[in-house]
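The structure appears right after this line, and notes come after that.
Removed from the display is one protein chain of the complex; every other protein chain stays in position.
Note that the chains are named A, B and C in the order they appear, and that numbering of residues resets to 1 at the start of each chain.
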Amino acid sequence: MGEYTASVVGGTGFTGGELLRLLNGHPEFDVVQATSRSKANKTVGHSHPNLRGMDLRFSDPDDLESVDVLFAATPHGVSMEQIDEFQDAAGTVVDLSADFRLDTEAQYDEWYDGHTRPELLAESEYALPELNRENLEGADLIASGGCNATATIMGLLPLFEHDVLDGSEQVVVDVKVGSSEGGAGGGEASSHPERSGVVRPYAPTGHRHEAEIEQFLGIDVSFTVHAVEMIRGASATCHVFPNGPVSKGDLWKAYRGSYEDEPFVELVAGGGGVYRYPEPKAVAGTNKAEVGFELDPSNKRVVVFSAIDNMMKGSAGQAVHAANVALGLDETAGLDFQGLHPVGAP
Amino acid sequence: MGEYTASVVGGTGFTGGELLRLLNGHPEFDVVQATSRSKANKTVGHSHPNLRGMDLRFSDPDDLESVDVLFAATPHGVSMEQIDEFQDAAGTVVDLSADFRLDTEAQYDEWYDGHTRPELLAESEYALPELNRENLEGADLIASGGCNATATIMGLLPLFEHDVLDGSEQVVVDVKVGSSEGGAGGGEASSHPERSGVVRPYAPTGHRHEAEIEQFLGIDVSFTVHAVEMIRGASATCHVFPNGPVSKGDLWKAYRGSYEDEPFVELVAGGGGVYRYPEPKAVAGTNKAEVGFELDPSNKRVVVFSAIDNMMKGSAGQAVHAANVALGLDETAGLDFQGLHPVGAP
Amino acid sequence: MGEYTASVVGGTGFTGGELLRLLNGHPEFDVVQATSRSKANKTVGHSHPNLRGMDLRFSDPDDLESVDVLFAATPHGVSMEQIDEFQDAAGTVVDLSADFRLDTEAQYDEWYDGHTRPELLAESEYALPELNRENLEGADLIASGGCNATATIMGLLPLFEHDVLDGSEQVVVDVKVGSSEGGAGGGEASSHPERSGVVRPYAPTGHRHEAEIEQFLGIDVSFTVHAVEMIRGASATCHVFPNGPVSKGDLWKAYRGSYEDEPFVELVAGGGGVYRYPEPKAVAGTNKAEVGFELDPSNKRVVVFSAIDNMMKGSAGQAVHAANVALGLDETAGLDFQGLHPVGAP
Partner (left out) sequence: MGEYTASVVGGTGFTGGELLRLLNGHPEFDVVQATSRSKANKTVGHSHPNLRGMDLRFSDPDDLESVDVLFAATPHGVSMEQIDEFQDAAGTVVDLSADFRLDTEAQYDEWYDGHTRPELLAESEYALPELNRENLEGADLIASGGCNATATIMGLLPLFEHDVLDGSEQVVVDVKVGSSEGGAGGGEASSHPERSGVVRPYAPTGHRHEAEIEQFLGIDVSFTVHAVEMIRGASATCHVFPNGPVSKGDLWKAYRGSYEDEPFVELVAGGGGVYRYPEPKAVAGTNKAEVGFELDPSNKRVVVFSAIDNMMKGSAGQAVHAANVALGLDETAGLDFQGLHPVGAP
């Protein structure tokens, strides 16, 4: 079987389920443990019907087994409390929460409820491989990037890398996301009759992912997130106003320059057919990001579109991608699912 | 029955069906004719299943009957060709297409394919009653406002009426709309398997409704329209950057000042419960607009949300509202449906 | 205003909200009270966004006001405990739960958890006006019929009234319902990510509505209920195997005989257009039932289709209809909404 052993802490959540699916199909990993306090001893298929054929039962999170890589899919705040246990159990820890994404304690004071292990923030590596894969090789504490931040950074990164933007510009980011971002819990607002069919401004201002975007792109974005009718998917529309004139050729040069060799990026900018721009349902289930743009000469605006599956490129897929880089594996190992067509609102 | 006779030209389309539903339930109107060339002699219920109980058959559009009010629900370009026949048949013509919305031939040259009857543009009255109901009283040629323009204008109007904006500011408008905006025709892109679940940038730039917004608000907006998973509904998120400081109190004063006496406007700005901001599904089937806002102090931004049913406040409902004003009827006559809860993606 | 006063006990639930919407728009009723223990003093619009414009706050259920008609929209088991208070408060009580639908205590022992006031079962009148409107005139305790039972009875009733069936036949009823049937509570199974897009056999066998069907039609049906992707709606497909030969003419005669004068029934059996058979979305928001059928000569089967809005004809609409009959009002008063087209999965 696989060369490396892996475990998933927090296996009943949506992200935990996706990690189990990916690792189970990964040629280099053997999943030896998935933890859950509430569902201990139940099969993973009990929580995740697509994994009914997988022969694994949840075990107690207090009994962590030694593995090569531990993936933590726990709610924000848990990893910083348990990081010692995680690092005792595994040489490589990939945390999917926000606990180790930001650089400084001050940022956690501003955007979250502070941090209990600030001394580790300098050690951890943020994982958005297209942005910083060179930092991930051999890393032992990896903080996988957030979904809405990833969608936004993937859209804007080439403009910074190719000097179309310098950080002083006005940038409005209007994000549309699916209901899986809310996790498996669910209250009245996420019940099916209430959540179905909404265009709900669920983070009109002040979304925490602004901090990640600002930290990595050096720009203060005007950020608004809407919940729309889908389960998976995050689509970011970035309205950008460069200081000087920009041509379509400049844009193609920037985006091709940044992404043409990236295995998980597809440039989609106004060709023919039904899907002329990035579309979340076209990447559902995959680790791909679709990125495209349009020029609006009348108001000196560049409109950038990017689409990801928030559970994959925005979470579990990115975490596995980061682990592949960290361990020196083929980057696409275990991440080769192509997505479906036709497909509804996955 | 009703005091006034009415007809609907173009009765098989979605908008025509909504007009028939509204007029059929209107206390002051009798529907005496609905035209359709392709479905002549079929019942209106054949096209519109909700009207199966209505005793009316489509008749040929070449045989227009004389009525008090004629509603034209034909594609753009038809009304300007047939306006003489329409005005011969009816003292009051309410056109739901774009043919008489703009003021000048030059605008039609820029945004549409020119205009064949430009001399009528000065006579016609644009209908968005909250904006200009005083012009509508006694009007005999009314151009009912477009759906995306209506959603946007309803959101921004109080900021102009109360001098929060003067037209020099940066305004980004990010609109999400349902599939009924595409009309009853339908090709591959609007087939169910392809259209379901999309977040599709269908007008990344250059949407024609920019012209209406600019004409009536005097501001050049950066306008992008996305198709999302719903049938009815238009939700406009306006990202506004006022030149000077604005408080939440200023905003409440502006919006209450403009809208507190409006029968079809609901202010929804961050209270409790599941629906804290404007939500298209909460107004589906109604002529209501929900409008709300949030202040983002960190980037000096006001985010304005507005939600309408594109078939109603954005089309047939607004046309009936305008006719009510034109004839001096109770503005809400025939428009008292309250909407449904719970409701899905109507 | 209205001639009669009305109250709604249990006003925050989905059914309570629909009752408030209907009574608020009803020409003969004034809503004087809506109760809720948990939301006391909040506006009804807090729970039901479509009622944001309604000037009413929830009040404590312990302080019932005297009204002409009290509508109880409480969970099963509550009405039987509080029926004395309800009857003290109102001359006419319309209960929307199952507490007074069945005839005998033995049935409650078999299908529910027994009954605490069995002596009232003989007094209460089941309300499915097309079945037994004559019993409802002047009734003071009315048990409004259940949604799945109503859909099924509406489909099968003409076959019994016109002797196509005698009760000895094999009848399979396969029902598809929307998520509003589960009520406003909601747990993991009804969270949006889990509930979306299902075809879930939620009552494979033994659904309690079998008891109502058997009681009123005198036939033992094989009954299975599936949850499908919609919010409102119940669609019953009845596969019927008559003992002798049946022609299409026999069927039309039976269905026309039973329903041609019914104000809320539409016969839809295989005509032209897109909607050739009963369709729940065509009746969403209305009190209508669409009923149709098809003959399958190859296996001597009659397939009957019926579609209702479970919140309306299957619940709140039927309750108001019953109250109209009980008080001698126009049966359609307050129930004239025509439904929408196009419309999604309302």
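FYI, contacts are C-beta pairs under 8 Å (C-beta built on N, C-alpha and C of every residue); 3 or more make two chains touch, one makes a residue touch a chain.
From a predicted model like this one, the values you see are computed outputs, not experimental measurements.
Visitor: With touch defined as in the header, list the contact partners of the absent chain among those displayed.
Guide: A, B, C
Visitor: Can you work out which residue in C:E123, C:D296 or C:D330 touches the chain that's missing from view?
Guide: Checking the options C:E123, C:D296 or C:D330, the one contacting the hidden chain is C:D296.
Visitor: Can you tell me which of C:P193, C:P242, C:G285 or C:G317 touches the chain that was removed from the display?
Guide: With C:P193, C:P242, C:G285 or C:G317 as choices, the missing chain is touched by C:P193.
Visitor: Kindly state which of the options B:H115, B:R195 or B:R276 is in contact with the chain not pictured.
Guide: Answer from the full complex: B:R195 touches the omitted chain.
Visitor: When the complex is taken as a whole, what residues of chain B touch the one chain not shown?
Guide: Answer for chain B: residues 14, 179-180, 182, 184-188, 190-197, 231, 344-345 touch the chain left out.
Visitor: If you put the missing chain back, which residues of chain C would it touch?
Guide: Residues 170, 172, 174, 176, 188-189, 193-194, 196-201, 204-206, 220-222, 224, 226, 228-230, 233, 235, 237, 239, 241, 270, 274-281, 294-296, 298-299, 301, 303, 305, 307, 342-346 of chain C touch the chain absent from view.
Visitor: Using the document's contact rule, name the residues of chain A that touch the chain not shown here.
Guide: Residues in contact with the chain left out: 14, 17-18, 21, 24-25, 42, 46-54, 178, 180, 184, 230-232, 266, 268, 271-275, 279, 282-286, 288, 336-346.
In the analysis below, only the chains that are shown with their structure count from here on.
Visitor: Among the chains, which one keeps its Cα centre farthest from the Cα centre of chain B?
Guide: A
Visitor: For chain B, jot down the residues that touch at least 2 other chains.
Guide: 230, 274-275, 279, 342-346
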